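Below you will find the structure I want to go over with you.
Complex shown without one protein chain; remaining protein chains in place.
Showing chain A:
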């Protein structure tokens, strides 16, 4: 009977075992890749079965889509990473969001001449729905936000700025820092803002307020109404478009698109 665990022999044995284990580690990795390949096939058929029963649920039900996305995020899977992914191919989630991405880009491009590349999530939502037609699937704001998140990957300045209770969607690479964002948020109530209002609400110096407003003007995000009673008003077309302006038809927008 060998005595275990004590003495030089035991230490050498331990080192040998460790070295063997490490060696097995290499083999294990290769084995694991084979194992993964098998598991992938199984998973694929499970997903097919799921799709045959519930594909409609994903297409018709925005709430279900949210839960689906959240579950994927929890386990570390991005169902929208690639059109070649299983999720895309079998559940059709991919096409739904990628097409939405195209529609979002087109709406933003069509209106850029008017709002400088800034649009409320509400307006974007309305226009996308209109473009999709009566018989298309329902699209929620959550869907839009996820599609926009994906669009960010392609540069071009897609981003979302929290304003009021919702968001402004930015589709141009204009540099907007905290100061700009705060002024946008201040303008949300009336669709415009004045230097005095900024000074009063944010307690800024006149120079800082003017600097921010000038930048917004330059980027085409704000329009100056210097003839307003009292003092000059800086209007954000992204914010007032629903209240006061005439709706631009797609034909007109197309003509005006650079």
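As a working rule, a residue touches a chain if its C-beta (ideal position, glycine included) is under 8 Å from a C-beta of that chain, and two chains touch if they have at least 3 such contacts; residues count from 1.
Keep this in mind: contacts and distances are computed from a predicted model.
Protein name for the hidden chain, per its UniProt entry and selected from "RNA polymerase II subunit A C-terminal domain phosphatase SSU72", "Vacuolar protein-sorting-associated protein 36", "Protein PHR1-LIKE 1-like isoform X2" or "Tubulin delta chain": "Vacuolar protein-sorting-associated protein 36". Annotation: of A:61, A:141, A:166 or A:181, A:61 touches the absent chain (contact as defined above). Along chain A, the points of touch with the absent chain fall at residues 25-26, 28-30, 32-33, 35-37, 39-40, 42-44, 46-47, 50, 53-54, 57, 61, 63-64, 66-68, 70-72, 74-89, 94-95, 98-99, 101-102, 105-106, 150-157, 172-173, 214, 217-218, 224, 258.
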